[in-house]
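Missing here is one protein chain; the remaining ones are kept as they sit in the complex.
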Amino acid sequence: MDKINVGIIGATGYAGAELVRILAGHKDVEITVLTSRQYAGINFNKIYPAMEGIIDLKCEEYNQTTAEKADIFFLALPHKISMEIAPRFVAQGKKVIDLSADFRFAEPDIYEKHYQKHLAKELLKEAVYGLCEVYVNKIRKARLIGNPGCYPTGALLPLLPILKSRLIRPETIIIDAKSGVSGAGRSLSLTSQYCSAAESFKAYKIASHRHSPEIEEILQKEAGPSASITFVPHLIPMSRGIETTIYAQLTDNRIEEKHILNNLLSYYKGRHFIRVCKDRIPDTLAVRGTNFCDIGAKIDKKNNRLILLSAIDNLVKGAAGQAVQNMNIMLGLDERIGLDNAGYSL
Amino acid sequence: MDKINVGIIGATGYAGAELVRILAGHKDVEITVLTSRQYAGINFNKIYPAMEGIIDLKCEEYNQTTAEKADIFFLALPHKISMEIAPRFVAQGKKVIDLSADFRFAEPDIYEKHYQKHLAKELLKEAVYGLCEVYVNKIRKARLIGNPGCYPTGALLPLLPILKSRLIRPETIIIDAKSGVSGAGRSLSLTSQYCSAAESFKAYKIASHRHSPEIEEILQKEAGPSASITFVPHLIPMSRGIETTIYAQLTDNRIEEKHILNNLLSYYKGRHFIRVCKDRIPDTLAVRGTNFCDIGAKIDKKNNRLILLSAIDNLVKGAAGQAVQNMNIMLGLDERIGLDNAGYSL
Amino acid sequence: MDKINVGIIGATGYAGAELVRILAGHKDVEITVLTSRQYAGINFNKIYPAMEGIIDLKCEEYNQTTAEKADIFFLALPHKISMEIAPRFVAQGKKVIDLSADFRFAEPDIYEKHYQKHLAKELLKEAVYGLCEVYVNKIRKARLIGNPGCYPTGALLPLLPILKSRLIRPETIIIDAKSGVSGAGRSLSLTSQYCSAAESFKAYKIASHRHSPEIEEILQKEAGPSASITFVPHLIPMSRGIETTIYAQLTDNRIEEKHILNNLLSYYKGRHFIRVCKDRIPDTLAVRGTNFCDIGAKIDKKNNRLILLSAIDNLVKGAAGQAVQNMNIMLGLDERIGLDNAGYSL
Partner (left out) sequence: MDKINVGIIGATGYAGAELVRILAGHKDVEITVLTSRQYAGINFNKIYPAMEGIIDLKCEEYNQTTAEKADIFFLALPHKISMEIAPRFVAQGKKVIDLSADFRFAEPDIYEKHYQKHLAKELLKEAVYGLCEVYVNKIRKARLIGNPGCYPTGALLPLLPILKSRLIRPETIIIDAKSGVSGAGRSLSLTSQYCSAAESFKAYKIASHRHSPEIEEILQKEAGPSASITFVPHLIPMSRGIETTIYAQLTDNRIEEKHILNNLLSYYKGRHFIRVCKDRIPDTLAVRGTNFCDIGAKIDKKNNRLILLSAIDNLVKGAAGQAVQNMNIMLGLDERIGLDNAGYSL
C-alpha cells in the first residue's frame, strides 16, 4: 500500500508534538508537512530533540498551498483559528481531524455561549464527534472530525454505557477530574512553572470549565435531556495523565458491581483500547504514553451510589492518540496501527 | 516559665519525626525522651540527618520507666499498640495525645467494626476528639486526646459549620480526597516506591477507608443521624498535602457563595489556623509545612450543589501539627506556639 | 520468517519488565516464557497492569525444563544467580544475554575482587561484552553476552573514541554520573521510597561503585593500562535516565570542540542509536524511553580540559534496550527492530 500523506497544522504545541511522535511510527502514513508560526524554518527535531533520528522535517508557515501537501490534516490549533482554516482543507477534498473545540458541538448555540461566535456553522453540521469507541460508524464516513477534549474522553467513556442503560440517575452525576500539567499546554504561564506546580494540587475552573458543556451535550444526546453534571477539574503535579472519579446515584439498590462491570464489558466488547478493570483500580501510570482508557467501578452500597473511575493519558487517548485512532477509522485501517505500543510500567 | 518535658513514643515514623521537628522549635517545651523499637540506641539525627544541629537525643526502647521522663506524651504508634500503652501514661498522671485511631471514636462498637477489639474502653469514654477548632473547650480539660486522622481533618473542618447550619442535605455528602504519598507512612511498600508513585494518580480503598466512619461519627454527633458520606481517597505523586473536594446538595436554591463563606468566616472567627479563601482556591502548596487549613467554596447553581474545598499538610494539620496544637491548648498556652512558621511558597 | 522464541529469566524486576515491554513490540520474536520466583503462577500483566492487552502470559518458576521453551534467553537476575544458571542454557545450545555483572569482566580476578568467586570461568572466556556500537563484530558471533552496566554504557560510549584517539590523558578521567531512582531496582528500600527520594539529590558509593572497575577494564583494554578513573554516582529525583559528565585533560591545547565532535561522528558513523549533539546539550528527557545515547562535548580552553556529556535511559540503552539490540545483532537482524520508537518530548 502506498503511504498516506499527513499534515499537522500547529505541530509544536504539546498535542501537535504528540501527533508527530505517534505518526512518525505509523507504518501506513508519511508526515509531509508540519506547520508552526513560531518556528517556521526550523527543523522540528531542534524544537523537540527527542525526535532527532526519528523525523527530519522543517516546520513551515501555514499558507494557501499547505493543503496540497497531504491527504489528511490534523489541526492542533487554538480554538477559533481552527474554524477559520478547516473549511479550506475540506473544500479541497481533504480529510480533517480538528483537535480544538471548534467542531465538537452539534449545537452552535452551546459553542457560542462558552467560546465565541461560530464561523463555520455549515461545516459544524456534518462534523462528527470523534469519540472512537462510541461513534465509530459515523467516523468511518466522516470528512471532518471534532476530536474530543481530554476531560470529556475520560468522563464519557465510563459514563455513557452506564447512563444509556439507565443504571444511574442522570441528574446526580458529579465528575471530579484530575489532570497532569501538560493539559495546560505549552504556553508559558506561572501555573505551569515547575516551582508552582510541584507539590501543588488544587482545583481550578470549579463548575465552570468549558469541557463541562461538551460532556453534557453528548450525555444528553445519548441518554436524554435530564443529564446534568457538576464538573470539577484539578491539577496534579505530574506531566501526563487524567484520572476521573465519577459519582452518581444508582437507579435501583439491587444493582451490584458486577452488573456495572458487565455492562461496560458488553458495551466495549472487542474494543482494544478500553480496558475494564475487574480487580484493579485505574491508575494514570498504567496508561502513560498509551491510547488505553482504563475503567473501573465500585458501589457504595450504604448510599446506593456508584463510583466510576477512569484513567487516560491526556495527550494520547485524550488528544493525539484518539486523533490518530480517528484517522485510522476514517481510512479503513486497523484502529490500532501506530497506537499499539506498551506503556511504561515506571 | 520552666520548660515542659515532652516525650514522643514511636518517634521515627513520619508523624513521629514531624513531631520532633515541630517540638524542637517550640519555645516552651523540651523533648526529653524519644522511643523507637527499631532504632533504640541510635541518635535521632542519624535517622533524620535534617535534624543534626537541631536535636541531639538517642532513641530508646519504650519501657516501664518511660512515663517518668516527661509530663506529656505523644503516641505516634500503630493502632492497637496505642491503646495498650496509653492507660499506663494516664495512670501516672501524664497527659497523652494519641495519633492513632484508638481514641478517636466515642462509640467502641464503630471502632471495633472497623479496627479490632478495643482494649481500653473506660479510657475511651473520657478521650476527647482533638479537632482543635471544634472541640477547643473539651480539649482544654482533657487528659487524653484522640488526635484526628488526616483525611477527617481535611473533610470535617469545611463540612461541620455548613452542615450544622443546615445549608446542605446531610445524606448527599460526597468527599473526594487526595493525599500525598507520606500519608502511607514510612513502612516499605511497593506503592510508596518512587518509581511506582511518580506519574501515578489513583484512587484506593474506594468507599471502604477507615477514615470514613471516623468522619461520619463526628458529622452525626454534630448534625444528626442522617449524615452519611461517600468517601474516596486518592494518591497524589507528591510527598505532603491533602486536598479535599466535597460535594453536597444545598437545602435551598437561594443559598449563594457569600452565605457559605460568611458561615465559615463566622464559625472560625479568630481561629488563626483556618484561612477561608474568598478569592483563591485552596492549594496544597500554600499550606505545605504549616498548620493551616485553607477552605474554599463554590456553588454549582444549575445543579443546586455546593462544592467545598480544603487543603492541609497531612503531616502537620493532619497529624503532628494538630497534635502540638492540642498540647498547647491542654497546657493553656497560645495555640500557635511552635506552629507559626510561614509555609514555603515553592 | 518464523518468529524466534525468547525467554526472560527474572521477568518482574525493573530490567525484566522493561525487556517484556520492548520484546512484546518486537515484530520478529515471541515471548514464550517468563520466570519469576516471587510471582510464579501469576499473569505478568497483573504485576504490571500497563501490559494488559499487550501480553497475556503467566510467570513460572525457573526449572530444568525452562531452557526448552525458547531459543534465546535474557537473564535479568541478581549477580551470582546468573552464572549458576547461564551455563545450563549455553550447554543446551541456547543464546544467552545476561544483564547481571557475571559475564562482563574478561578478567575473573577483577570480578572476584569486586563481587565474589566466579563460578563459570570457562564460559567467562568466551563471553562478549555487549557494548553494541563498539563490539558489534564480536557480538555477531557470540553465544553469551555480558550486557553492560547502565553507568558503564553512559561513560564508555563518549569516552572510548576520544581516549583511543589519544585526545585526552588517560590518567585524568573523572566521571560524575547521575541516575534516576529506577537504577536501584525494584527491591524495597528506604532510599527508593518516594518521600526519601523526592527533592533529594546526593552522591553515593563515592569512588567505590562496582561499575568503576567495569569501566576501567574496558578503557584499559581499548586504550592501554594507564587509563584510570574516578567515578562518582549520584541519585536524581526522577524515575529514569542517566546523565554522565566526564572531565579529562586534553593532550594538546590546540584541540578544539569540532575535533572532538568530528571524532565522535566519525567513530559512530552509521550507528543509529548514537546521536552526537552539535548544537544542544544531552538531556535525559530527550532519550527517555528510547535506546538512544546522546553525546555532547565542550572544551574549557583556559584549563585545557575536555568535558564530555552523555544521556541515556538507564532501563533502555542502559539495560533492556541494549540487551535487545544485542539480540538483534546476534540474530542477524536490523539492530533497530523493536527499538525504533520515538521518545516522549514531555
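Note that the chains take the letters A, B and C in the order they are written out, and that residue 1 is the start of every chain.
We adopt the following convention: contacts are C-beta pairs under 8 Å (C-beta built on N, C-alpha and C of every residue); 3 or more make two chains touch, one makes a residue touch a chain.
Since this is a predicted model, take the numbers as computed values, not measurements.
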Chain not shown: contacting residue from C:K27, C:K269 or C:K302: C:K302
Hidden partner chain, residues of subunit B it touches: 14, 17-18, 20-21, 24-25, 46, 48-55, 182, 239-240, 272, 275, 277, 279-280, 283, 285-290, 292, 294, 315, 340-346
For subunit A, residues in touch with the removed chain: 14, 181-182, 186, 188-190, 192-199, 237-239
Residues of subunit C (touch criterion as defined above) contacting the omitted chain: 171, 174, 176, 178, 180, 195-196, 198-204, 206-207, 228-230, 232, 234, 236-241, 243, 245, 247, 281-285, 288, 298-300, 302-303, 305, 307, 309, 311, 346
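Here is the rule we go by: only the chains that are shown with their structure count from here on.
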Farthest chain relative to subunit B (centres taken as mean CA coordinates): C
Geometric centre distance via CA averages, subunit B-subunit A, whole Å: 39
Centre-of-Cα separation between subunit C and subunit A, whole angstrom: 36
Computed distance of Cα centres, subunit C from subunit B, in Å: 46
Residues of subunit B whose C-beta touches two or more other chains: 195-196, 198-199, 237-239
